[in-house]
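For reference, the structure is listed below as structure tokens.
Every protein chain but one is kept in place in this view of the complex.
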Amino acid sequence: MNWEYSRRVKYYETDRMGVVHHSNYLRIIEDARMEWLRDNFMSYSELEKMGVIIPTASASGKFISYLRFDDLFKVTIKLVQFKGVKMQFEYDIINSENGQICYKGESSHFFAVDGSYKPYLSFRNKFPELYKKMCSLCKRDSGI
Amino acid sequence: MNWEYSRRVKYYETDRMGVVHHSNYLRIIEDARMEWLRDNFMSYSELEKMGVIIPTASASGKFISYLRFDDLFKVTIKLVQFKGVKMQFEYDIINSENGQICYKGESSHFFAVDGSYKPYLSFRNKFPELYKKMCSLCKRDSGI
Amino acid sequence: MNWEYSRRVKYYETDRMGVVHHSNYLRIIEDARMEWLRDNFMSYSELEKMGVIIPTASASGKFISYLRFDDLFKVTIKLVQFKGVKMQFEYDIINSENGQICYKGESSHFFAVDGSYKPYLSFRNKFPELYKKMCSLCKRDSGI
Partner (left out) sequence: MNWEYSRRVKYYETDRMGVVHHSNYLRIIEDARMEWLRDNFMSYSELEKMGVIIPTASASGKFISYLRFDDLFKVTIKLVQFKGVKMQFEYDIINSENGQICYKGESSHFFAVDGSYKPYLSFRNKFPELYKKMCSLCKRDSGI
């Protein structure tokens, strides 16, 4: 797996401790997930145009080391589970300059109908090609 | 005019300079404006239910002094102009502990139809009571 | 346990799904934790003045239901573990209008020396009164 998202820490992402505020890690992994979807699956804005959204069901992570303003970092992301409409991603955020792992986390999401925030039970039938694509991405990433 | 909005600076509103990030002053005056609307006019969420929104057309301000984490501050707000669908507010953000002015700014807004972001030209005819109320608030605040 | 933090959802906390962006739940529980510290222990800004900070080591949560702009919500918080310098909190975010649980989460933190982000190993010896207070809060909240 070589897909990576990379950018620098922005000034407004830091807090008075001088490091990235921990809530911003959820934004950074969202950035990574959005670009992963664009490159591997379909852009999220295109999904929205089809009436599909992907709310976040859960998120957890460990804040292992710190990122400071202007640090270059990369995010690795893996789709480790996809069942029906539910998917789970794993992330590492790594300081590109010293290789240090700053954050290890995961998040789970589901395909939903725009406006309802309920699992899109007929997703597989309505969008068989997207369903197959997601299955194969999961196989590729998780090796299952 | 004694109406004021007051709260403390939140941790995530600070940046690595140790002070409130300047972009957050626009959020703080929005907080103040929303509460001013609730107390003096109508809550913004009720307006939205009527299909009316109030986009921001412009904003400007001077960052005079700094607010740090946990500082108690107050915001004064005045409706200095209301014409048709356009309104202009002026704000002072003041450190409650030492009386220092931290920010002086203004913002202009307009009543719009939800979804269009265009001035709601028939606002006065559709909502005559709201129109009158806004006029009298402007008179009260601006003395005109 | 009746201590609660309560406020309304701010406009800028919502995203284009029309609900609070999930990253903001970490900010909301931080708000609650800061006020809990002030009311039960010592304000975080006073701790900082003593050279002590409390970085976040981990956070996890389930996004069960949605909060929309202007919704009144409350956060319950319990200190469920305190060992040496490490502490763990549990949170529920509840829509005050309908009683619905919107978020269930936990976060772990540690006392650190300002600037080092390492566990403050001599915390108990340097601040015996604070240590005892934290122990008794944990006992009160967790029943252990």
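A, B and C label the chains in the order they appear, each numbered from 1.
Note that contacts are C-beta pairs under 8 Å (C-beta built on N, C-alpha and C of every residue); 3 or more make two chains touch, one makes a residue touch a chain.
From a predicted model like this one, the values you see are computed outputs, not experimental measurements.
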| item | value |
| --- | --- |
| Residues of chain C (touch criterion as defined above) contacting the omitted chain | 11-12, 14-19, 21, 23, 68-69 |
| Residue ranges of chain A at the interface with the undisplayed chain | 10-12, 27, 30-31, 34, 43-45, 48, 69-70 |
| For chain B, the residues touching the chain missing from this view | 17, 19, 22-24, 26-27, 30, 53, 55-63, 66, 117 |
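Keep in mind that, in the parts below, only the chains that are shown with their structure count from here on.
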| item | value |
| --- | --- |
| Most distant chain from chain C by Cα centroid | B |
| Interchain centroid distance [CA atoms averaged], chain B/chain C, Å | 29 |
| Chain A and chain C: spacing of chain centres that average the CA atoms, whole Å | 25 |
| Of all residues in chain B, the ones touching two or more other chains | 11-12, 69 |
